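The complex appears here without one of its protein chains, the remainder shown in place.
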Amino acid sequence: MIQVGIVGGTGYTGVELLRLLASHPQVEVSVITSRAEAGVAVADLYPSLRGHFDLAFSVPDVDVLSQCDAVFFATPHGVAQAMMPQLISRGVRVIDLSADFRIRDKALWEQWYNQEHACPELIDKAVYGLPEVNREAIAQAQLVACPGCYPTATQLGLIPLLEKNLVDPSDLVVNAASGASGAGRQGKIDNLLAEVSDSFKAYAGGGHRHLPEIEQGLTDVQPAGAAEVSVTFVPHLLPMIRGIHATSYANLIDTSLSEAELHALFVERYVDEPFVDVLPLGVHPQTRTVKSSNVCRISIFRPQGKGKVVVLSVIDNLTKGASGQAIQNLNIMFGFDEKAGLNQIALLP
Amino acid sequence: MIQVGIVGGTGYTGVELLRLLASHPQVEVSVITSRAEAGVAVADLYPSLRGHFDLAFSVPDVDVLSQCDAVFFATPHGVAQAMMPQLISRGVRVIDLSADFRIRDKALWEQWYNQEHACPELIDKAVYGLPEVNREAIAQAQLVACPGCYPTATQLGLIPLLEKNLVDPSDLVVNAASGASGAGRQGKIDNLLAEVSDSFKAYAGGGHRHLPEIEQGLTDVQPAGAAEVSVTFVPHLLPMIRGIHATSYANLIDTSLSEAELHALFVERYVDEPFVDVLPLGVHPQTRTVKSSNVCRISIFRPQGKGKVVVLSVIDNLTKGASGQAIQNLNIMFGFDEKAGLNQIALLP
Amino acid sequence: MIQVGIVGGTGYTGVELLRLLASHPQVEVSVITSRAEAGVAVADLYPSLRGHFDLAFSVPDVDVLSQCDAVFFATPHGVAQAMMPQLISRGVRVIDLSADFRIRDKALWEQWYNQEHACPELIDKAVYGLPEVNREAIAQAQLVACPGCYPTATQLGLIPLLEKNLVDPSDLVVNAASGASGAGRQGKIDNLLAEVSDSFKAYAGGGHRHLPEIEQGLTDVQPAGAAEVSVTFVPHLLPMIRGIHATSYANLIDTSLSEAELHALFVERYVDEPFVDVLPLGVHPQTRTVKSSNVCRISIFRPQGKGKVVVLSVIDNLTKGASGQAIQNLNIMFGFDEKAGLNQIALLP
Partner (left out) sequence: MIQVGIVGGTGYTGVELLRLLASHPQVEVSVITSRAEAGVAVADLYPSLRGHFDLAFSVPDVDVLSQCDAVFFATPHGVAQAMMPQLISRGVRVIDLSADFRIRDKALWEQWYNQEHACPELIDKAVYGLPEVNREAIAQAQLVACPGCYPTATQLGLIPLLEKNLVDPSDLVVNAASGASGAGRQGKIDNLLAEVSDSFKAYAGGGHRHLPEIEQGLTDVQPAGAAEVSVTFVPHLLPMIRGIHATSYANLIDTSLSEAELHALFVERYVDEPFVDVLPLGVHPQTRTVKSSNVCRISIFRPQGKGKVVVLSVIDNLTKGASGQAIQNLNIMFGFDEKAGLNQIALLP
């Protein structure tokens, strides 16, 4: 049984960590922090947790957090950076759900996040926490930077194609849609039910922060000599709470590859992955089939036999797209069963 | 490890049984029936179950079902009656989620369900499966009739008052609302998203089949000499999938009872119940705090100090209102931990 | 063609006034105020209005507003009070959508709204703007206080019974539910899609500000000698944008009245009302059948022939429950066709 801490526990990824960790046989949550809610019982803020956690939120304290075996950061970007050096120097293993250490190019990070990076010396130490690509490095890591929600769905959908250089990497289109929980638990007019329910829209048409992360991740899996990755990424907002759906379009380099061959390739790539499920040919993934679960489901189409391959991939943005993947990383880091605490079946209907 | 069968597995209570039983340490589902989908893999109909069940639907067969230790009926009313005599005579223990054996008065059943009862000789054998009232009888029962969804929420909300004759039983008002999954998985225009989303309505204003069940259940807990129970029950349809909310109104007989005293009474009544949670004074239950869980959460108000007590109770209609409660009954019948397979935390947000 | 002003135009009742007034043949909106959005074009904040209004928001200015024939206040309570004396003294006719002048008992208002009333001298001048009761007084009024959304639905449902003293006024139960737009356009966590979508809850169980307004309005229509009105009112929050549904329960004094007789009474009461529609016996109102329209639809049930009458009434909270009713009042005040600008058919599906 290890002791873990959660920094920034009042947001949706915080409560999702608690929901999942409650059934983890080897993990005990010993501290959860929130400046705003310090002193409030977790179960008072989230009645769904009544009877499962006796914890109260506390002000973040490095000394207390240092006594944990692992600490999750479920904070907005910019927060983890500030506390990271102290925790790292004390030997705590850290799983950061925020964007602080996802981008290896400091200048690129600062450009997209519009602020200076507070501890650039730790950027290189961070392992990008996509287990399907970096499992071994994650096992050894002290600092894991969990992928963003869109990047998780997108990369899992495109990696099999990029790894084998089957598509033109310079012309990738990713049309993605997310449930409203992705915007977090903040009192903004733009996220009111009366504003975003019963409607659909694209946003960040000029550029979304997850784009450089997607391009970096896809570049990482390319074979030597492949052309440069360039993605057009347009996110959309769904009138529902949980779920991400990525529809990715790529041009086949070798147009003789059939839909069935492409499908077989995906099946083979993920056959040993506990949380990636390639659906049978012709079946479309639905976000509800992964709601509350850590699974990514993927389908492949090659419509009308044209040179375009279409990949559909769905995740729950709060689970495989955030807290579930963070726990998957924890399990890898500590040598636990990778599925520990992550056996939830999607809630359907 | 016991073997269980599920009759009528394609509906929402069927897939909910599978979702919950997947994590039950002492139960294996060995057979699941559906005439319409015979031969189809369960995971093909419900992709959320991929990787969790290898079962296929089969045509219902008494010989096969008789080999199970227990059989769940997740069928529309009228179906369980037809197969029940054979299963009962072969010693199988049966948990019926349908309405077939809930009403002890045969004539009353036939009046509300508008058909003849097919095996009236078994009505008396059936134990009404509300563990908070009948736990000991359930443990001994061969045939358990699981309560309806509205009756579960309503009875749990009113029982503490009726048991002690604190309110006038002859003037109870129950205003309840249910998510659309309560109407089942049937292709009816009335249940289309385009019909019931973004709208709210009462239905069955002239009388709903759950009314006689509610009145029977409340009568059962009354002390000797109490007045006759009479309930005005109006159900409503919510534009969402899961959840029941019952708002019950009753007139206090002794108006000197304070809100705090009433609250204390509820806390005391349910202190040992694993699945009933009385919220702190002043907190309102939300259906999302029980979504996907087997919990009923309850609040008590006495507005403006008038003689009226208002009880708010919420459940997930597919869990505590159907399949979760059915498994709770199974656990009691077989001497398992009553919470086995039912540890899910509500999915929030 | 009259000139009207709107104070507090950025909220949902403000944009609803604009949507409706755009088709009003005798009204021109000449000024719309907002301190926060001063200088912003209305159509930039609400793109749905592009091509319909060239207005920009301006800082509220009594001199400018005084040049209008009529001014609507679409502000939170407390705001209209502050500007009212100046406007009234300059002879402007005012239609206040807020709660400032709804309650005639100053002490009661101050108790429920928890602040001192800023111009008690005008309370008596205000006419309560429920046309179905006060049409003649409205026609002469300089200051009209528009009813709240819940009070509109509730009173229209109960007035025919109270007017004739057919039910016990001392034991009325009103169980109501509202769409989330009722909470206004404010950036509060409690109103986020991720918080209130896919869930249902009661709120204000201890008492809601619309209660004294309901009791006052029902008392006003009672015949001499009737018993005192006492209402138990519990509001609920629906996971949708627009719509109010009130389910009202009352005990018949004369239990020989049949459902059909009660229905005939309602039909007769409202036969000449342009915006109240009594549905045929047995039909349940749905909020979607009034969405975007100024209509209130009503049904009457007497379940199981018990002594309880159940009235179901629905409105669109932003239309008949606010801005539509405000325009109906304007039409009455200025001698226009009462339906001018209010011919919208409900948006269904």
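Letters A, B and C mark the chains as written, and numbering starts fresh at 1 in each.
Rule of thumb we're sticking to: contacts are C-beta pairs under 8 Å (C-beta built on N, C-alpha and C of every residue); 3 or more make two chains touch, one makes a residue touch a chain.
Computed from a predicted model, the values in this text were never measured in an experiment.
Novice: Among C:67, C:86, C:111 or C:343, which one is in touch with the chain left out?
Specialist: Candidates C:67, C:86, C:111 or C:343; residue touching the omitted chain: C:343.
Novice: From the list B:59, B:193 or B:227, pick the residue that touches the absent chain.
Specialist: Of all options in B:59, B:193 or B:227, contact with the hidden chain holds for B:193.
Novice: Of the listed residues B:97, B:174, B:241 or B:315, which contacts the missing chain in the full complex?
Specialist: Of the listed residues, the one touching the omitted chain is B:241.
Novice: Just to verify: which one of A:25, A:39, A:91 or A:206 makes contact with the chain not shown?
Specialist: With A:25, A:39, A:91 or A:206 as choices, the missing chain is touched by A:206.
Novice: I need the residue numbers on subunit B that touch the omitted chain, in ascending order.
Specialist: Here the touching residues of subunit B are 12, 179-181, 183, 185-189, 191-198, 239-241.
Novice: What does the interface between subunit A and the hidden chain look like in terms of residue numbers?
Specialist: Where subunit A meets the chain not shown: residues 171, 173, 175, 177, 194-195, 197-203, 205-207, 211, 230, 232-234, 236, 238-241, 243, 245, 247, 249, 251, 282, 284-288, 291, 299, 301, 303-304, 306, 308, 310, 312, 314, 349.
Novice: In terms of residues, what is the contact footprint of the unshown chain on subunit C?
Specialist: 12, 15, 19, 22-23, 44, 46-52, 181, 185, 198, 241-242, 277, 279-280, 283, 285-286, 288-293, 295, 297, 318, 343-349
The rule is short, and it goes like this: only the chains that are shown with their structure count from here on.
Novice: List the centre-to-centre spacing of subunit A and subunit C in whole Å, with centres computed as mean CA coordinates.
Specialist: Spacing between the chain centres: roughly 46 Å.
Novice: What is the distance in Å between the mean C-alpha positions of subunit A and subunit B?
Specialist: Measuring from centre to centre gives 37 Å for this pair.
Novice: Two-or-more-chain contact residues of subunit A, please, as numbers and ranges.
Specialist: 12, 181, 185, 198, 241
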